[in-house]
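The complex appears here minus one protein chain, its other protein chains still in place.
== chain A ==
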Amino acid sequence: MSCWDTIADYGLRSLGIGERLLPREDFTLCQQFTLIGSGMLWNIYFGTLALITGFFLATAVALGKASRNRVLRKLSEWFIFVFRGSPLFIQFFFAYFLFLLLKQSTGMFSALSYAWAGALVVLFLNTAAYTGEIFYGALQSVPKGDVEAADAYGMSGWSRFRRVIWPTMLRLAWPAYTNEAIFLFHATTLVFFSGFPALQQKGDALYYASYFADKTFNPFVPYPILAGYFILLTLLIVSIFGLINRRLNRHLPQDRRPRLKFRPNLLR
């Protein structure tokens, strides 16, 4: 069986397309590369969607935390505290059993007890909390002069926020936000280890990597493959965020533009 056949069989295995049975013996390198790569689809799916949706909630949470309204402020602070103060792993477990109970007692929301929706919700809330804190910090360091200049031009409310405060906030937050994005993609590997079942062995990259490590009792092949994929993904994220960073800073003189630094990932 050539490698192309393997790719045809297992390339989309993580979505349930292709060969049903996972390889059981005589594991080839090609199989490991293909299946782990196929699992990466889930990591990309979770990461991308959570990042995009989380971005909007994070903006709202940051504004809420900076708000003068006491109720809004407390609400945002608690939201950030709960999701940043507890392990994502425990959040996954708790959410899974909560969704399960919800499904059994109401008969609705059954989608939430599956990883594609339930884990996405948890990741969305989690990244919104972390990003919210980053955005809040940036919001606090928007230069006073910028806001005063906006006032002087007669801007207020929405237009002042949309044209002056928000772009500056993003610009200031961007390096930290890049790290958060890398973080988030790495955190997606926890999904299938935390209650959410991998139905019909449709799992993410780490799920397949640990499958191979368990079967071959040799961790020295699948985990480095997984690491390779993630390093590629990380480089991709850094370059995409770098492009956006360039655009956000395009009005600044060259030497005052902040450079994106690839900082270490710390799990949550």
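Criterion: a residue touches a chain if its C-beta (ideal position, glycine included) is under 8 Å from a C-beta of that chain, and two chains touch if they have at least 3 such contacts; residues count from 1.
The definition used in the following text is that contacts and distances are computed from a predicted model.
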Practice problem: Just go with whichever of "Iron complex transport system permease protein", "1,2-phenylacetyl-CoA epoxidase subunit A", "Amino acid ABC transporter membrane protein 1 (PAAT family)" or "YciI family protein" UniProt uses as the name of the absent chain. | Solution: "Amino acid ABC transporter membrane protein 1 (PAAT family)"
Practice problem: Pick out which of A:Leu88, A:Ala119 or A:Val164 touches the chain that's been left out of the picture. | Solution: A:Leu88
Quiz item: Can you list where chain A touches the absent chain?
Solution: 25, 27, 81-82, 85-91, 93-94, 97-98, 100-101, 104, 182, 186-187, 189-190, 193, 206, 209-210, 213, 215-220, 223, 226-227, 230-231, 234, 262-268
